[in-house]
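Here the complex is missing a single protein chain, while all its other protein chains stay put.
Labels for the chains are A, B and C, by order of writing; each one numbers its residues from 1.
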Amino acid sequence: MAIILGAHQYGKAENRVVRITRDTPRHEIRDVNVSSALRGDFAPAHLAGDQRNVLPTDTQKNMAYAYAKTVGLETLEGYGLALARHYVDDVPPVEGARIEIEEYAWERVQVDGAGHDHTFVRKGQEIRTCSVTVEGTGEAQQTWVTGGFKDLVVLKSTGSEFADFYVDEFTTLAPTHDRVMATSLVARWRFTTTDVDWDATYAGIKATMISTFATLHSLALQQTLFEMGRAVLEAYDVVAEVRLSAPNKHHFLYDLGRFGIENDGEVFHADDRPYGLIQAAITRDDAPDAGPAWNAYTGLV
Amino acid sequence: MAIILGAHQYGKAENRVVRITRDTPRHEIRDVNVSSALRGDFAPAHLAGDQRNVLPTDTQKNMAYAYAKTVGLETLEGYGLALARHYVDDVPPVEGARIEIEEYAWERVQVDGAGHDHTFVRKGQEIRTCSVTVEGTGEAQQTWVTGGFKDLVVLKSTGSEFADFYVDEFTTLAPTHDRVMATSLVARWRFTTTDVDWDATYAGIKATMISTFATLHSLALQQTLFEMGRAVLEAYDVVAEVRLSAPNKHHFLYDLGRFGIENDGEVFHADDRPYGLIQAAITRDDAPDAGPAWNAYTGLV
Amino acid sequence: MAIILGAHQYGKAENRVVRITRDTPRHEIRDVNVSSALRGDFAPAHLAGDQRNVLPTDTQKNMAYAYAKTVGLETLEGYGLALARHYVDDVPPVEGARIEIEEYAWERVQVDGAGHDHTFVRKGQEIRTCSVTVEGTGEAQQTWVTGGFKDLVVLKSTGSEFADFYVDEFTTLAPTHDRVMATSLVARWRFTTTDVDWDATYAGIKATMISTFATLHSLALQQTLFEMGRAVLEAYDVVAEVRLSAPNKHHFLYDLGRFGIENDGEVFHADDRPYGLIQAAITRDDAPDAGPAWNAYTGLV
Partner (left out) sequence: MAIILGAHQYGKAENRVVRITRDTPRHEIRDVNVSSALRGDFAPAHLAGDQRNVLPTDTQKNMAYAYAKTVGLETLEGYGLALARHYVDDVPPVEGARIEIEEYAWERVQVDGAGHDHTFVRKGQEIRTCSVTVEGTGEAQQTWVTGGFKDLVVLKSTGSEFADFYVDEFTTLAPTHDRVMATSLVARWRFTTTDVDWDATYAGIKATMISTFATLHSLALQQTLFEMGRAVLEAYDVVAEVRLSAPNKHHFLYDLGRFGIENDGEVFHADDRPYGLIQAAITRDDAPDAGPAWNAYTGLV
């Protein structure tokens, strides 16, 4: 028996890059949190402390900021693709690179009914995410891109049931045909191409998911998730798979009957923990293999 | 020398009350975090463990939910006033009550261009705050109300300077006449009356602050804060004082010149810590005494 | 009526200073989060953007790191006093300075039963705090020092009651004569002198509080807090006042009787929110005036 090095990667996590476009008085802003991970021939560093193949994470930091200028941040995915390809193409020991990006959206401030030229307020809603993975060089190079978001908190105050479930001797939950359903949605989707109108597609997928969440009469959060994924796959050929993770943010009807007060679905306690947590992938039966697309870097704890 | 009990208060913090109004198919939602603190004759509990004057914090929890139904949550301030007055008027040992409320705003989901009847997405921007303090009963009863918000993140990408400052032997900062200025603003304001259109006033004050932040050419964050406060006081007679706490969320120009890349105010590193922190009160010279208006309960650590 | 500037202060918050003492192979480490706030003649900056009196917060950052070397961090309070006095004594526009420090404790790693020379593990328990406020110069200079900690989580699994409390029509809580009592304690205490053995006093006060928490049979968290404060005041002449803020971290007995399982104080749900929050000051009847000792800088939101 020998002790060996298994999978390994390293990089610079959470570079907080802010890019202002100021070619005209009407500025634009793109505010991202970028992480890069390199995979390749780094066994000598682990086995013997030999760094000759190790591009410092400090250099990766420099790259994240430099490419924000030279490549630009017009789209997250274009920027991520450029970074990933650079590492694989230009740094010989690197065999694969993964770029993960979170975006914090800003919106233009309104002054006297018009958008201000150079003042913005952080939107504060969901955090948009994407990942780019590139492996190999030349003809053999392969690329995977995922999009997504996290922290999108949605709630419907009716139109949701939970009944006719499996009952055992530890089941005390009462079935309900009208409840509040809320979640802080994490969604990720896998593209089959890089020929995508990234921002329009992002906006469309988000709108499709929200619309499905709103209009589907839900018998279960499970059903809602599947239909959200299906709606996205039906509308977007460029997407092969959708993954959803949905904590059921419980809103418990507060018992006011003890005080002679009726509470017909009006007053709730929003509880913190524990919470139901539902996760599902929705895909196509002919989807190409996911390869390393889902192999997270910073998401891993 | 004797050891004595000084100031003391107790209550139930962070009741997560969600109120749905569903009288018609078009629902409304109000989502708050409510804390109540009672002040009064509670020395026996401290000195001897004698609880006879102590209304349990569990009862205060029940009240927060019950009043969300009976009084309603049409306005935060109306609900807070009702709770505070209840404790002072109806529970004999209570001499003063303070209610602190945070609100998490939701917006109606758009489906096919129209607002959905019962589906909402959390807005995610600033958290609105208010406090109500009531002391005494009958003719002697006094009331203080403050409004405010926290976590409003604003940024201007030009129109901000910092120069001509005090220089000593440890000063290495270069003056600048064009920088990014950003802050995560905490604002609180003190009303002189309870005869206020609460929601409209809140929206107006927030808009006034944002507009001032945007349009003032800033020589210092200090100046911007003062002008924001002044604009509010000029526009709202019902406000006697504005308090602002503004962390200077530093955006450092990234040094790309080392790589032969020009960076003319385009690529920044958004740093976490340390940060400049500027705080100021702006008031009227004839403002009534603040009394206990600023004596925080849950804000205190 | 005129709009005027009220109280104001500014500074550099959360400088993350780590000081290694390495005069011998046996290193020592002190890891702090330092904030400095200056008060004085800064109205021109607010009113006109005139910075000539404003020592940049960037300079205050430099000072925090420089003094960690020149003054050293042998004691938090000595370091804080030096910083505060420097600003008041050496920077003419400054009339008062407040230094706030948090300390993250490390302990020496054990290897083969002995403490390692230069490897440490973060202790992770409570965060020690202190504040230093200095006002005026020369003979008129006044100094206030507070010590404290936060995030000390203590629990007793018996020896705590809550009964015979005030009951109104919204009270549904059952009295109990045996419950779990737990809190994440915030404590601050005010010194009357700077002639203190700071570290020994800190350790002694913490031990005194914990010992009182453990050994007092508690009829109320209120009573426990008062006795903790009293024990400190009785043991430490240099302390004039103790302030305690204690969230009651509720441990609810889980109802297992529904399943025919007895639960006699053995299985609890540790709930997050809401929580009871008890706050009290314990002082001496001849305590000197607190002055600005409690006027927090970074604690304020």
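Keep this in mind: a residue touches a chain if its C-beta (ideal position, glycine included) is under 8 Å from a C-beta of that chain, and two chains touch if they have at least 3 such contacts.
Just so we're clear, the structure is a prediction, and the values are computed from it rather than from any experiment.
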| note | Touching the hidden chain, out of A:Phe120, A:Phe226 or A:Phe268, is A:Phe226
| query | With respect to the chain omitted from the figure, which of A:Thr59, A:Gln141 or A:Thr193 is a touching residue? | reply | A:Thr59
| query | At which residues does subunit A meet the chain that is not included here? | reply | 1-16, 35, 37, 42, 45-59, 61-64, 66, 90-91, 93, 150, 162-166, 168, 170-173, 186, 218-220, 222-223, 225-226, 229-230, 233-234, 241, 243, 245, 247-248, 273-286, 296-301
| said: Even though one chain is hidden, which residues of subunit C still touch it in the full complex? | reply: 15-22, 27, 29, 31, 62, 65-66, 68-70, 106, 109-112, 116, 118-126, 151-159, 180, 207, 210-211, 213-215, 251, 254, 256, 259, 261-272
| remark: Note that subunit B touches the chain not displayed via residues 169-170, 172, 258-259, 272-273
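By definition in this document, only the chains that are shown with their structure count from here on.
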| request: Have a look at where subunit B meets subunit C and say same if over half of the interface residue numbers show up on both copies, different if under half do. | output: same
| note | Note: subunit C sits from subunit A at a C-alpha centroid distance in Å of 38
| request: Report, in whole Å, the distance between the mean C-alpha point of subunit A and the mean C-alpha point of subunit B. | output: 31
| field | Distance from subunit C to subunit B - Cα centre to Cα centre, in angstrom | value | 23
| query | For subunit C, which residues are shared contacts with two or more other chains? | reply | 170, 172, 273
